[in-house]
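One chain of protein is taken out of this complex; the other chains stay put.
Up next is chain A:
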Amino acid sequence: MSDMKMAAQAAGLFATYDVPDFFCELLNRKDIPPAGLQQVRDRLARFDLAELRRRAAAVEAQFYRLGITFTVYSDREAIDRVLPFDVIPRVLTASEWDHVERGVQQRVRAINLFLHDIYHERRILRDGVIPAQLVLGNANYCQAMVGLDVPGGVYVHINGTDLVRDRDGRFLVLEDNARTPSGVSYVLEDRQMMLRLMPDLASGLDLRPVDEYGPRLHRALAEVAPAGVDDPQVVLLSPGIYNAAYFEHVFLAREMGIPLVEGRDLTVEDGRVYMRTVAGLQPVHSIYRRLNDDFLDPQVFNPDSLLGVPGLVDAYRRGNVTLANAIGTGVADDKAVYAYMPRIIRYYLDEEPILTNVETHICAEPEGLAYTLANLEHLVVKPVGESGGYGLLIGPHATQAELEDFRGRLRADPANYISQPVISLSVSPTLCPAGVEARHVDLRPFAVTGRETWVLPGGLSRVALRKGSLVVNSSQGGGAKDTWVLAS
């Protein structure tokens, strides 16, 4: 299978494309692709490399002019970088998307029920489904949330679920992002750019649109505003122009048509939140905050923080303002809690998880520890607790001495570890300096929850631009691809 030339199937652009021994999103899917996907392949194949590079250069220049950037901090100054963008899209079929969408919705439902429970009755802890210490002793567990009822029982209004595909093309959940998931602005901007600069590739294809995101998000945030407000004022709270994700904050505020505020624009008077305008103080009802818990309110969290709003948590607890996401949601996207997510889904929903986790062994449990110790050389071991500053062990790359050393640590503090098999991530053809080559990708769909949960069709496909690398993070030189969902 490896080094197989795809020349017979797809000539032209892909004539020299080596499909390695991974699931390939475009060229080697182990199924009969729907007509739309076949069309994308054929159209791409007819591009010559030079033309594709010209398009890619035009895209990059346009991103640069638009300043669609994230900020990287070097020693002395902040540098705005354009997220590298690959012009070869990643395509999902309608049935693949249906599966992902249902799986994400199920997960969001379970996470919201779990958060409500652990801040109220704590049934799941009493029933012994998940160790009480793991939740109550978690650094992200927030005492200020205990007993507080949030509108609609929604804690996680915006959720990003990181998915990968294994060798068989199965989607697996890598982690949940239930605090402030970022990247959705690239999804919308990348689509705009693709339609403008690669119009011949998408024309006539029935693609699910992405531009509904802003209105959907705005509606959801208005739906969860405190009861009795007719025309809720929604704002987006940002740490400001020096934040790495500032572009995204601007983008979202604009898409929703709401003010982008900083902490200093808000004030709390008599338990109500107001923004400072040229016409004086105006009430605020719903806050999409892109500020971590620790910085929200110096009276409750970090007293040295100047980014937040004194009194905000008090106003929140009085039910006068809604925060999205709620405070204390970090306990649900924790690595340790992740391992229990299939059980959490079964417990609250009485359903089997639609999207499965990467097979995870919980070393706090005797079977998990025994399995991990016995198979260490094949596993990735991750510390989970806040004390887990030791980093992770990648079994296949470790020396005998390192494995032995790690066995000692596992025995000494098993509860601090989980282990997982090494996943062979799927690849997607990507324009690289040497030509079109296979690069690993992941997928982050975004779910928006007000009265119901809506999932943006597609999501952010991140691509590891270095050959063989599994790291797709933008800070590690990763890039993005447009994710196309075929409507039929």
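Methods note: contacts are C-beta pairs under 8 Å (C-beta built on N, C-alpha and C of every residue); 3 or more make two chains touch, one makes a residue touch a chain; residues count from 1.
The rule is short, and it goes like this: contacts and distances are computed from a predicted model.
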Undepicted complex member, UniProt protein name, chosen from "Aspartate carbamoyltransferase", "Alpha-E domain-containing protein", "YeeE/YedE family protein" or "Dihydroxyacetone kinase, L subunit": "Alpha-E domain-containing protein"
Residue touching the undisplayed chain, where the options are A:R81, A:R196 or A:R254: A:R254
Absent-chain contact - pick from A:R264, A:H378 or A:R411: A:R264
Chain A, residues in touch with the chain not shown (by the definition above): 65-67, 233, 241, 246-247, 250, 253-254, 259-262, 264-265, 267, 275-280, 282, 298-299, 303-306, 310-311
